[in-house]
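In this view, the complex is presented without one of its protein chains, the others remaining in place.
So, chain A:
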Amino acid sequence: MEDTVSYQRLPKVRIREMRDDFMKFELRETDASMANALRRVMIAEVPTVAIDLVEISVNSSVLNDEFIAHRLGLIPLTSDNAMEMRFSRDCDSCDGDGQCEYCSVEFHLSAKCESDQTLDVTSADLHSVDHRVVPVDVQKAFDSDGYDPNQRGILIVKLRRGQELKLRAIARKGIGKDHAKWSPAATVTFMYEPQIHINEELMETLTFEEKESLVDSSPTKVFSIDPDTQQVVVMDAEAYTYDEEVIKKAESMGKPGLVEIYAKEDSFIFTVESTGAIKAPQLVINAIKVLQQKLDAVRLQDDNNFNELDAHLGGS
């Protein structure tokens, strides 16, 4: 580590699209390790709140207790303050019975079907003692201020006449690494930004039909033909799925090098979809925070550990 060449980079983020449950942004001037670390943290290490403990007092439904408990666990709960909450294992102000405001939120559910019509027990029947932690669809209905009769929430179980379900549930903070129910991300993915070069000289040698077949050879709509100039143009480079169909097509037409596509090694296009537990932009911010904390943990580690590591790597 004598060389003090700085590997420091200052990645740039450009937000393309931002909604509560969806976000698309560019991450530039960094490499795959950085992009992937961000992705992994978003999936597995951003904390949320989810139901973790269920006490069932009455259950005469067709689904058994474990079944219902599992379903309850998978209901996404609004976890905006999850970052500030305590893990129940670290909480020293309670004994983990769910009565503690720092680490847990209590829910109650009580439903009984008394008509001949099937009663749907949904997340809307799940009553929270903390208004900040509620099922995401309930929050959504509350925010939009409109009651949609078709949107009764996330189905837990169906009851028929005489059946009853009564339970107490405790939601706790956790991370996706422990169980997928704590993962705030529905989809987090990125792709390398493709760079497409069309060899215009070679392209001019093609007939219109050939151009058309070239454009059509890509399963996604990457290229199109300019109606005015009849030139092949890149319509949507990001639609390219690195399938190399166009390149193969060009080769089969005897024109290798007609189209050249490279992946830009230092720019990534991220797509983040959230379960609703945390809003997508917040998810990214939280992920960066978690990543920072992890890096801090590494930085603040005892130097001896690093020496050991150095020795391991051959010593320098």
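Just so it is clear, a contact is a pair of C-beta atoms (placed from the backbone, for glycine too) under 8 Å apart; a residue touches a chain by one contact, two chains touch by 3 or more; residues count from 1.
By definition in this document, contacts and distances are computed from a predicted model.
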Which of "DNA-directed RNA polymerase subunit beta", "Protein kinase domain-containing protein", "MO25-like protein At5g47540" or "Transcription initiation factor TFIID subunit 8" matches, in UniProt, the chain that is not displayed: "DNA-directed RNA polymerase subunit beta"
Per the touch definition above, residue among A:Val188, A:Val232 or A:Val259 touching the missing chain: A:Val188
Of A:Met18, A:Ile56, A:Ile247 or A:Ile285, the residue in touch with the unshown chain: A:Ile56
Given A:Asp65, A:Glu200 or A:Glu251, the one touching the chain that is not displayed: A:Asp65
Among A:Val129, A:Ala180 or A:Val233, the residue in touch with the chain that has been omitted: A:Ala180
For chain A, the residues touching the chain missing from this view: 32-33, 35-37, 39-40, 43-44, 56, 59, 62, 64-67, 70, 74, 176-177, 179-181, 183, 187-192, 219-220, 239, 241-243, 245, 263, 271, 273
